[in-house]
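Of the protein chains in this complex, one is absent; all others appear in place.
Here the chain labels run A, B and C in written order, and each chain numbers its own residues starting at 1.
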């Protein structure tokens, strides 16, 4: 069942330690088959060195485990909420990558200080508020998703495919699982650049808006001219 | 004698350079067999590249060397004190991992700024006071253990399996030698995140208490639901 | 056509990920054959793992693609302007190497704080101004080149073979493509050193001028005595 998607999601998960975003089992990637209404996610707490494509867990959009012997990631309910609310996304990643997590712990959105950011994310990457005590107690993972959705009520999640969850860490998404991992790698890299940018100039301002527009549109607009073909 | 424990302690020691926590010979891991009242520890000042399982030294809880041709780690008396006082621990690690050591040199406890910390350590990781001149002169390593024990007189060492020794560096422990190394790796990672967190927000506050409770209990409480089986 | 130059430019491009300056496809190297008035540049958005010497694109100095099936780098027009204005340079590199990019995002020139800098760059490395909204809209990449040239109107580009483009990132150049990459590696390294220098001493001053003169001349002056032969 969904063997090809399981392989894709498995490989996207394995990219996390290869790219240095993961310590031990701190992360998970999922990918969705919109036609079947099923998504595939990493099992909970399994070592990356021992992970196999057939370990991937299949879930439906009501939160039922459809296939897989292992328990799904403890963050599965968050992924589920995001797939239901953000109809265009095909993959989701959660990590504790250290620098993006530091911004999340600092409770700060990531400003757009340059073209590296603007090539991927249109405007600042928001920091979602903390859950309340009640939201934490009753359905913590589901409510984590709900608070992310609330954060994007006036934003297009395809234009800003990342969020920082306060005192927790980042979630990213994308057109598929591999693209979501790509965005997780970029997020960590701009988190690194921006930390140093502020150390070098504590009163730094965001890049001019017309520059942000230019770079985002150069890669993502209808007349994109970066790369060999227009992105789908 | 204790061949299996020697192999386990050897492998836990070898994990330190593999995880980037160690420069040259700056670290040591031990593990205990509570039934026999014996613990196994790395010899002093031997290169990790030359270390072999049979080099491990066996000690009893009176501080006698029971087996092994090499001298035990110069920190052996500290391990001994901790095994005697903290009855539930099965392994101990000492490193000079650079970022945790920087917190120790700064004389600062590590605050809980997020879920990465709360998944492993319940509340702040304390910084033990300096030894006095007399404690330093008469039984330095034994007194290092005594000051750690004093630091935990109102704390459960199984809930906070780490300490920073002022102007020195970290000790961690755990259910066994491998788990103690795991905690040493996590400590260094949160030390890194927290340093950057304060750089990004000098007036940052710890994560809300109910969030700390949730994450610690999700992994360690009686109803833990992270991973494939409940932790023992 | 230009097979040797294509191989050299290919290898110079491959040096970027090897030296850790590149994430994904964020960079490009070109090299010029001054006699033929043609330059060779990396194609746009191709993975370094899949890049081959025959993928390199050949351009003339009027901006026409003379050979190559793939589109040239989206930054080609910037390279073109620099080759036309800086007659002595033989290769150009653009990266988003994280620390040099942080200085660019901070909008700050890189001061000369020591001999590592002075061995390669004579005086501070300038930060070019932002493009105006009009310059951004009409010929963004060409105008990026024009603003770099404006920045060097009173500087010798062979004495300072690097620039930081505000809110964007660094360009470096050199006697050929390999030398331009060498300068990109050195730039990132001094960007790292200088960031830490200011953290350690916020009121630090540049190195004395006579010391800067001595080191630059020791490697680059008519009586250079570093290395095995005088540099050409």
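Worth pointing out:
To be clear about the criterion, a contact is a pair of C-beta atoms (placed from the backbone, for glycine too) under 8 Å apart; a residue touches a chain by one contact, two chains touch by 3 or more.
Note that the structure is a prediction, hence the values are computed from the model and not measured.
Hidden chain, full complex: it touches shown chains B, C.
The residue from C:61, C:85 or C:211 that touches the chain not shown here is C:211. What chain B contributes to its contact with the hidden chain is residues 23-26, 43-46, 70-71, 74, 96, 98-99, 101-108, 130-131, 133, 136-137, 140, 167-169, 195, 198-199.
Counting over the whole complex, chain C has residues 113-116, 182, 185-186, 189, 192-194, 196-201, 204, 207-208, 210-211, 214, 218, 225-228 touching the chain that is not drawn.
The criterion applied here is as follows: only the chains that are shown with their structure count from here on.
Interchain contacts link the chains end to end along an open line, per the touch definition above.
When every chain is reduced to the mean of its CA atoms, the largest separation from chain C belongs to B.
At the interface between chain A and chain B, under half of the residue numbers involved are used by both copies, so each side presents largely different positions. Of all chains present, the one whose mean CA position sits nearest the global mean of protein CA atoms is A. Chain B and chain C have centres, each the mean of its CA atoms, that are 46 Å apart. Contact of a single residue of chain A with at least two other chains is seen at positions 198-199.
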